[in-house]
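Step one of this worksheet: look at the structure below.
For this view, one protein chain was removed and the others were kept in their places.
Up next, subunit A:
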Amino acid sequence: MSGALSRRRLLTGGAGIAAAVGLSGCAGGSDPRGRTVLGFLGSEAAATFQPVIDGFERANPGIAVAYTTVPADQLNDVLQLRLSAADSAIDVYTVDQPRVPALSARGFLTDLDPVAGRARDAVLPEQFEISSWEGRLRSLPIWTSTQYLFCNVDMLRKAGAEVPAADPAERWTWEQTLGAGRRAQERAGASAALLLEQTDLYYGIQPLVASLEAGSGITGPDMLTPDIRNDGWVRAMTWYHDLFANGLSPRGIESTQLVTLFTDGKAPFFVGGPWNLGAFAGLDAFQWRAVPQPYFADGVPATPTDSWSWGVNPAAAHPDAARRFVEYASLTTKGNLSTVRKTPLIPSNTAAFTSYVERLDTEATASTENAGTIMRHELEHTAVGRPRSIGYTQFETVMGAAFSDIRNGSEPEARLRRASAELERTWDRLR
């Protein structure tokens, strides 16, 4: 009897522990110090967010933040999977800004309109707009972005090529850039003429199309009609195709690994985001310089922009604490600046932005001279936002596959035709 009882107790106890472990895994819960633990999901390295987490935890002693990182190319899939399952373990997550409409339409973003007034006063105007959808604030902006052309000055000089100027008024064309790049391949041992950091990603490709004034690729009253077969798109994609087909840029290397070719001194040019300013700071093997992103000779200068906002999961276990965390990171100067302490992205908070650019100017080296000026110029004059559509998620996915195929040798016009048909079928399902 006592044996049976003890077995029963054992089983009951075991089941209880299993249930407790299961439940604690499902929701945020609290840590051993009794603090509320916020679940935070994003694709940045943990070190990037450590300063803002530390700052928030100091300001809110009863709350701890547990950050989980997911590879950037899987973030969309993971969010779709977990948010559609109303996973309460995610309280706050990073939101790629052009996805705000789609995430809002799916009910994956908590309405933050109660703080819209404060947000409008605190953040850059375009960042407020991009974080909203259908007139309501759906997320709070953290960063904006631009791109530079990074040059290996030593390699270009060795090749006897001119070095691009940092003045936006003297911006190079893509034709000039490839000319100097080829020269570096022929005379300075470069294995590639030009590297694009965001290969196959719409963010990186859009400026090529925008430079030829060919539109974003999405049109129509409901922004669910593809427009990727016009002359400008075909021309931009043919240029992209030839870049790899002619050996000016390498195939078969993931975009995240391309930066090492530049830092290893194997390419004279690298087009990348401002985060590279920090990553290249310790680079002393050669002299480098950040200059404005090129454009097509018969086109207009165009640079990518937008970046990340943070959103609160409607199924969050701790919605109030989650809102406080997001507000701290976006609406306070201190909090927003701490998000760029480890990685020099561009803050969305107006006061933080001003402070950041001033610091960029005062701490400039020979390599980053004018980086702040270029940044301000691009954001004011050449920045082209990604299209706002509830079909953007599908657009980016379908176009990513098309860019990849074109890079690997597919005929651009035929591949764009196929992508257009796929988009029509896919978007038809959203109606």
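Criterion: contacts are C-beta pairs under 8 Å (C-beta built on N, C-alpha and C of every residue); 3 or more make two chains touch, one makes a residue touch a chain; residues count from 1.
Here is the rule we go by: contacts and distances are computed from a predicted model.
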From the options "GMC family oxidoreductase", "Cation:proton antiporter", "Carbohydrate ABC transporter membrane protein 1 (CUT1 family)" or "Aldehyde dehydrogenase family protein", the chain left out of the display has the UniProt protein name "Carbohydrate ABC transporter membrane protein 1 (CUT1 family)"
The listed residue (A:L248, A:A290 or A:I390) that touches the chain absent from the view is A:I390
Of A:T68, A:T354 or A:N408, the residue that touches the missing chain is A:N408
By the document's definition of touch, the residue of A:R35, A:R106, A:R229 or A:R417 touching the omitted chain is A:R106
It is residues of subunit A that touch the chain not shown, namely 76-77, 80-81, 84, 102, 105-106, 222, 224, 250-253, 390, 393-394, 397, 400-401, 404-405, 408-410, 415, 422, 425-426, 429-431
